[in-house]
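Only a single protein chain was left out; the remaining protein chains are all shown in position.
All chains are identified by letter, namely A and B, in their written order; residue positions are counted from 1 within each chain.
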Amino acid sequence: MTPTVDQVMVEERAAAFTKRSIKTSAKLSGLKLVVSMMDLTTLEGKDTPGKVAYLCRKAQQPIEAKYGVPPCGAVCVYPSMVRAARRFLGEKSPVHIASVATGFPSGQYPLRTRLEETRRAAGDGADEIDMVIDRGAFLAGEHRKVFDEIVAIKEACGPAHLKVILETGELVTYDNVRVASHLAMEAGADFIKTSTGKVQPAATIPVTLVMLEAIRDHFFATGLRIGMKPAGGIRNAKQALAYLVMVKETLGDDWLTPELFRFGASTLLNDVLMQIVKTMEGNYQGADYFSLS
Amino acid sequence: MSRTRLDVRKTHKLYIGGAFVRSESGRALAATSADGTHLDNFCHASRKDLRDAVVAARNAFEGWAKKTAYLKGQILYRAAEMLESRAAAIAEEIGRTGISSEAARAEVDLAIDRLVYFAGWTDKFTQVFGAVNPVATSHFNFTVPEPTGVVVVLPPDEPSFVPAVALLASVILTGNAAIIVASETAPLPLLAFAEILATSDLPGGVANILSGKRAELLPHIAGHKDINAVVDAAGCATVQEGAAVNLKRCTRRILSPEDWRSARGENPYWIGDTVEYKTAWHPIGI
Partner (left out) sequence: MKKKTTAPLRRAAVTVLPPVAPAGRKPVPAGERRLRFGDKWDYTPAPESVPVKIEPKHGLFIGGKFVAPRAGKYLASINPATEEKLSEIAQSGAEDVDAAVTSARRAYDDVWSKLPGRERGKYLFRIARLIQEKSRELAVLETMDGGKPIKESRDFDLPMVAAHFFYHAGWADKLEFAFPGRTPRPVGVAGQIIPWNFPLLMAAWKIAPALACGNTVVLKPAETTSLTALRLAQIFQEAELPEGVVNIITGDGPTGAALVNHPGVDKIAFTGSTEVGKMIAKACAGTNKRLTLELGGKAANIIMEDAPIDQAVEGIVSGIYFNQGHVCCAGSRLFVQEGIFKTVIRKLRDRIQTLRVGNPLDKNTDIGAINSRAQLDKIDELVRSGEAEGAEVVQSSCGLPAKGYWFRPTFMTNVTMSHRVAQEEIFGPVLAVMTFRTPEEAIERANNTPYGLSAGVWTDKGSKIFKMVSKLRAGVVWANSYNKFDPASPFGGYKESGFGREGGLQGLSAYVRLD
């Protein structure tokens, strides 16, 4: 049985992470780690192969090499853009390709089309599939249905890693988030992810904490280390560092790696880069000095 | 008037745990009227009688405290009804101490009114003295008064009846169990009242009545670690020093006889002397 979650206390604990003072070398190494954990994302109706190419280029080398910033963990695109991304990045790219399959963002499509979408995205070269769960089914209590669908999609992924998006903003309560996290991990998720970015609220520190705690319990129960991806709403370096603090103090060193922790974000990267340059050079930075993508 | 038969003198027993018992010491004292006439005898309570009364009170405490405020009010009001119906007998007992029968009857009437007054507080003191507190975090926070436990009441010698009844009522209405040490000079009215309590609905042990020499009992009252509070209306300041042994709540309520008979003799703020304020916090969230 999954434990319940007390809202006030979990939010209080979450707030404590934001009060850590991260300065100088800790800030610099933390921010570089953040970049390496970033799923640089574009999920717009107006996306084109050209836009995706820009994104891939930025993910490969976020800033001039002299700053020693690592590439991002992945780019995250719609299934129709996977080929374009793969064409740009080539095979064996250190930057992975993640794709939101399964009727993103609502998930309100027949299972067979969602499975087909998953197979094709994986076949087109996606290393990671970010699926959405059927929140309607979850809220209606049809946990078995949600579970079975995750199992099926995991199978359709083949070797691609599966990130399961809970869309916590629609699950509303931390209790639901905790149950859904548990369900997704039991069903075979490699990662659990907060949000699509299309629903408010998206990722928050407390909701991520609840999911990290579920991951922790799952690790002790099964021995498996499941990854975590907060997505949406993380816009600045300070917030990102608070997430790192939370990972460090909740799951420890083993999770401080892009293998097990990712940020889903689009505008976060440049703020992180500005802070890196500021920390290294001392000047406050201006947006004009950082390429948009 | 010539006497044709000899009085049958009663020895008033102690009232402990709902039963009438003689002092385990076997000792008794003579009650006399103001002019020295020998009235009746009463038990001279010992240290061990006090101990027994504390045990009885402690045993009665939880059950009494748990009764609903409504029921506690009903029971205290029932005691008032019983006193009203036996008013003449108690008035006679008070009269035998040497005051006029009108004054004696007035004192009984006042005691009845005190009982009725405090009976009505059982289901109000929590509202009047408790609170919901507007704390600055997302918590529901409230404070409620709860009975402190076993309380010793030391009423004054004079008046012999009204203060004892009023203080007893103010102590037990919240759920405390009490031990009252009756007036040393005129214990009989209160001991007669014990017979009314015994036939009322008040559970045995909630009100225990001892008689005898107050000064003998004081060190043992002070030192007993299962007594939570002492309400002193008899000027027994010496009890306080020993009472520090377990930090008894000690209150002094020294009023003149006139005050005991005035509106000052039924103060609802006395309730605060023998309650503990408990504050509970709970988060407000989903």
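Throughout what follows, contacts are C-beta pairs under 8 Å (C-beta built on N, C-alpha and C of every residue); 3 or more make two chains touch, one makes a residue touch a chain.
Model, not experiment: these values are computed from the prediction.
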item: Chain not shown, its touching partners among those shown; value: A, B
item: Per the touch definition above, residue among A:V69, A:A187 or A:A202 touching the missing chain; value: A:A187
item: Residue among A:T48, A:T113 or A:T222 that touches the chain left out of view; value: A:T222
item: Selected from A:L115, A:A156, A:A203 or A:L251 as touching the chain missing from the view; value: A:L251
item: Among B:L71, B:A131 or B:A198, residue touching the chain not depicted; value: B:A131
item: Touch list for subunit A against the chain that is not drawn; value: 1-6, 8-10, 12-13, 19-26, 29-30, 33, 139-145, 147, 151, 154, 159, 162, 175, 179, 182-183, 186-190, 213, 216, 219-220, 222-225, 244, 248-249, 251-254, 256
item: Chain not shown, touching residues in subunit B; value: 128-129, 131, 133-137, 139, 141, 143, 146, 148, 228, 237-238, 240-241, 243-247, 249-250, 268-269, 272, 276-283
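Just so we're on the same page, only the chains that are shown with their structure count from here on.
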item: Contacting residues of subunit A [partner subunit B, same complex]; value: 6-9, 11, 172-173
item: Residue ranges of subunit B in contact with subunit A within the complex; value: 137-139, 283-286
